[in-house]
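A single protein chain has been omitted; all remaining protein chains appear in their positions.
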Amino acid sequence: MSSAATVPQAPSFGRRLKRFMADRPIVPLVILLVALVVILQILRPGIVNERWIANTVKFAIPLAILAGCQTMTMLTGGIDLSVGTVATMSAFIMATQIVNQDPTVAFLLAMTPAVLIGLVNGIGVGVFRVHPLIMTLGTSLIGTGFLQVYQRTVIASGAKIPDFLNWLGTGVSFGFPNALLLFIPVAVFIVFTLNRTGFGRLLYAVGDNERATRLSGVRYWQVILALYILSSLLAGITGLLYIGLIKAPSLSLAEPLVLPSVAAAVIGGTSIFGGRGGYAGTIVGALILTVLTTLLTILQMPEGARRMLFGAIVLLVTAAYLRITEDR
Amino acid sequence: MGDRLPSLCHGRKTDAARPETGRTSEKPHALTTKPLLDATGVAKNYGAVAALRNASLSVLPGEVHALMGANGAGKSTLVKILTGAIRADAGRILIRGEARDVRSPAAARRAGLLPVYQEPALIPDLDVLSNLRLTGTPVEPFRAWVRELGIPDLDIREMARDIPLAVLRVLDLARALAVEPDVLLLDEMTAALPANLAEKVLEVVRRQGDSGRAVIFISHRFVEISALCDRATVLRDGQTVGVVDIEPGVEEKIVELMLGARIEKTKVATRAAGQAAAAPARPRLGVRNLRVGTKLNDVSFDLADGEVAGVIALEGQGQDELFAALAGSIRPSGGTIEVGGQPARFGHPLDAIRAGIAYVPGDRAEALAMQRSVRENIALPFSAALRHWGPIAMGRERATVLDAIKRLQIDTRAQGEVQRLSGGNQQKVTIARWIAADARTILCFDPTRGIDVGTKQEIYKLLRELAGQGKSVLFYTSELEEVQRVCDRVIVIFGGRVVDVFPVELADEPALMRAAYGLPRDAKEDVGILADPTQPSSPSPAGGTAP
Amino acid sequence: KSYTIGISNTVQGNGWREEMICAMKAQALASGEVAKLNIAHRNTDAAGQLEDIRNLISAKVDAIVVNPADPAGIKAGLEEATKAGIVVVAVDQAVTEPSAYIISNNQEQYAYLGAKWLFQQMGGKGEVVYMRGAAGASADSDRDKGFKKALAEFPNVKVAQEVFTGWQQDQAKQQILSFLATGTPFNGIWTSGIDNVIVDALVESQAPLVPVVGADNAGFVGQLNTVKGLVGAAVTNPGSIGGAGVTLALQILDGKKPAQQTVLVEPQLWENATDEGKAKLKSAADPSLSPEWPVSISIPDWTTYTKEQIVACKGPGE
Partner (left out) sequence: MSHILRRQGWVAGLFALLIILFIVTKLIQPGYGSGDFGSLARAVLPYAFAVAAQTIVVIAGGIDLSVAAMMALTSVTAASMMAGASEEYALFVVPFVLAMGLVLGALNGVLIVVTRVPDIVVTLAMLFVLQGAALLVLDAPGGAAAEWLKATIVGTVPIPGLPDTVEAWLPKALLLLVVCLCIIWIPLRRSRLGLSIYAIGSSELAAFRSGVPVARTRIAAYAFSGLFAAMGGLALTMSTGIGAPIPGPYLLASVAAVVLGGVALGGGKGGLLGPIVAVFVLRLVRTDLTLLAIDPNVTAIIEGVIMVAVVMFGAFITMRSRQS
């Protein structure tokens, strides 16, 4: 029997506060987010208005969904660097196929590369045990190559952004971005999957101790395959949303989101070593990064200094968050 | 307490006709010598869990000092603090009377303190020689110690990763001995060792005391303590509750100190005679001529419903492979496994689980998701199959899990992560999982390794209960005395073959020991048995009763 | 005659560069003098371009047409090529290697022309949003020189905001939306070719449609024709310069050396503030083109392919 005993005397207020934060890691993150917004408001009084919030949310959503892909893969100790390519491919194929295809067909065509890349990633990581970093990097190279080959076949037909995606990406209803109509179900789905489904349990368990899950009857490759396909599908959907928001199909549309999506998941408290983390933190992480980008955009300073500040703040935020939430 | 290693009874102390008054005269007297190591008021908290509260330990030159306590009492934590592997929250440590702040294992080495931790500290991807260079250990003395410790043919160019666990632990010890430390700290050094190696280790450790150095020795085995140690410090709930001289009959006192109020639970629950199941017509699990690689050559036996069959073997006789094959974790290279009379093929543990066979590995770290909660760990098998990937019925799960927790009396006060539980409680979680999943057959591989006496009793009781409910249990143990308490029948494996099957009445320790070394049951018979281990008493497939 | 021409380019996946490659292929095909194109087209830096150029030398091509990652950084490679008897033509940007021929868009002039027009539209005073390209790229710093030159001529024009879009659509859009949210007044926007998303952002957030200067990308030209109330100008920066580079290389191979080493293609400005400008824009617009492609798909006197050929994007032997 364990003889572990709880500390009898009441801990100090500071300790209690720290424990409170450690148990609810979302709280310090939200505080950090609010602090950034306040700084922004101080630097540019009046900027924090309804329209700005709507814009921030609009740009944070695609990042948050891709960061959701990272969160889930990171829980298993992996990473998915192909999300940028997958999103770009879906977006580009949608925008070019919609010109002379039925929307449903265009949608299915747009999601095909997502499924394929997810499948290949899943097989590589789950069956062949290739390191996810390398596997997803490789498939993203291959995907980009195919996209370029494909691009040449559609130069003549031009591109078009479907009205629905346009409405979803840029529209605002009653002060709320329409993109929330997509995001809220996606977020609920991810949170529910992680916390309340057998699959979610397995993601955590596989990332924590793969051998233990095997002895419990889990087939690793099934979990990993499903995971990477899911991740790719979400990335594909993000691509469609993003093309509605940016309205310019380019061959590198979503690539700039890849590193920030990893950063958002990490800032949100997901361990890159697996087994630890959750999606709520990631969403706040994505918001923090988006606000930070705004903050740096409007500050007048040389570009070099801007980038240095960005790196420094990301590091500072992550370090502070770790300090606050670790309980030992 | 039973004897694990009969040969130990002929060790130095017993030979010296241990005087009733306690220590032999060559030992320095406790009061006149300055302690080598003196720790007082050591405390360490992990969040809300107090691993140590007020521990003290004083070790004299030339003594072998036992550190005892129930699982989770804080023994390992104290060793880690003394050797700088973790930092204490409070406390004072004097080395040879001087206050020293041991900040890191490197600093501890310089201060003459050398530990062998519960987990091996060799770097898996370096060969043995590089490991020695890394720690600045002289090679020749190391080789000498390795030979002394019973491993004559070590290839020091071998990667640590490829060396079996038991040998690694011995190498760890040899590496510590080679630098001639003033204080050697051994944390459950013998727990994972086969009898032959353990014996050598005890011999060597005993000699350490003679040269004015000291050894701190942690073990849950009283037989080792009484054969080896001069004094014992007992920890309970992170506090030092007593220091006793080791003398005959002191075990009772130590148990009392260790368990405090929990004493009444330790009354040995001997196996109720009536509980032995009558051998049923159809065996639950049948193993026919099973072979795995070169380790397991030809094993056949049956396991009936309602039966606990013990497996006894020296280290590395193929028992690991046997269990792994039955659990579907590795593929046999020959022979068949039958479940309920039907041949079964296991390509993955899931196949075995589907057939109602659950495996509890000896190494807890292999079975648990350490960062997840007790609940998730217990419920893990439920989510394994594809069709259970959907939403979880939380209410039903909670009920099932709580039930299992209650049945095993798992202490879940350290909420959240399983890694915060002590070793014993972690072990219970690994078993609770299969109780909750209602597995029909449980393969337990040394489930009591490194577990305190109180918890051991609970596990024995549990296994008997399971048998009483008609489940079948295959139970490998490295402690011979457990056989008598738990098993209906004992299968002895040597050189990858079943060499004997005992009904429990005949399975006394000397007999088991002989069998485990591959010696024939009747000493008068020809010793040629060693050359042909297949011959003796191959069991009747129907099982339960041998001649 | 059947030449092998090597091509080296270091930015992939951007509409302008893709058009440039297609123009090279189309011109090679249309000329009838090229047997094979050997194209090294990837994302890399000057050192990587040196590698590609040297590989092309190993492949024993007759001429190399290169869009330099940096004017000075590939000097050594170009020199080696010339020594190996290979004709070297740099397109889009100048190079410092004296033996190379250069046919290039004038980047400094590109920025100067657009900025000057913009400042005039602003009435010679007010605040301008300056949306640059990629920090550290040499084309960007050339354009910066032109922009600064125009700025110096209009002392009452101030830069309200200077940002680097990295030539990325999504970043530019997020930046302009952030800027709009600050409520800072502004009177004009100069962009380094990431233009249509800027107009989109203005329209979406119902911000005042100030004059916008961009490049002749199909998307932006279309907007200049159709978006109500939008005043703006497209400065030509033809990707078809690649085709011109191939033509120049072939001329030199045929022994017709141009008078000077450097041929500069001067940019034109198409605005929709005057009727004359509107007409030019109308005729230039081409909705069938990919919005990232510049509409000036040919350069008179320099390219001979048809629109079908460049859009098909097929070189000899394909």
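Note that the chains take the letters A, B and C in the order they are written out, and that residue 1 is the start of every chain.
As a working rule, a residue touches a chain if its C-beta (ideal position, glycine included) is under 8 Å from a C-beta of that chain, and two chains touch if they have at least 3 such contacts.
Since the structure is predicted, the reported quantities are computational estimates derived from the model, not experimental observations.
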Legend entry - Among the chains presented, those that the missing one touches: A, B, C
Inset, instruction - Looking beyond the chains shown, say which of C:57, C:129, C:299 or C:312 touches the absent one. - result: C:57
Legend entry - Full-complex contact with the absent chain, from B:159, B:244, B:370 or B:402: B:159
Legend entry - Residue of B:130, B:336 or B:409 in touch with the missing chain, whole complex considered: B:130
Inset, instruction - Using the touch rule from the top, list residues of subunit B that touch the missing partner. - result: 85, 104-106, 108-109, 115, 117, 119-126, 130-131, 133-136, 155, 157-159, 161-162
Inset, instruction - Write the list of subunit C residues that the hidden chain touches. - result: 12, 21, 36-48, 50-52, 54-60, 69-70, 72-76, 134-138, 140-141, 318
Inset, instruction - Please give every residue of subunit A in contact with the chain that is not shown. - result: 120, 124, 128-131, 133-135, 137-146, 148-149, 151-152, 259, 262-263, 266, 271-273, 302-312, 314-315, 318-319, 322
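Here is the rule we go by: only the chains that are shown with their structure count from here on.
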Inset, instruction - Give, as an integer number of Å, the spacing between the C-alpha centres of subunit C and subunit A. - result: 34
Legend entry - Centre distance in Å when subunit A and subunit B are each reduced to the mean of their C-alpha atoms: 45
Inset, instruction - Return the residues of subunit A touching two or more other chains; collapse runs of consecutive numbers into ranges. - result: none
Inset, instruction - Please list all residues of subunit C that touch 2 or more other chains. - result: none
Inset, instruction - Please name which positions on subunit A make contact with subunit C in the complex. - result: 44, 46-47, 49, 51-52, 55, 59, 144, 148, 151-152, 154-159, 170, 242, 245-254, 256-257, 293-294, 297-298, 300, 303-304
Legend entry - For the subunit A and subunit B complex, residues of the former touching the latter: 1-7, 19, 192, 196-199, 201-202, 204-205, 208-209, 211-219, 222, 226, 275-276, 327-328
Legend entry - Interface residues, subunit B side, partner subunit A - complex: 45-51, 53, 69-74, 236-238, 262, 327, 329, 348-350, 353-354, 359, 361, 365-372, 376, 379-386, 388-392, 394, 409, 411, 413-414, 420-422, 424-425, 433, 452, 454-455
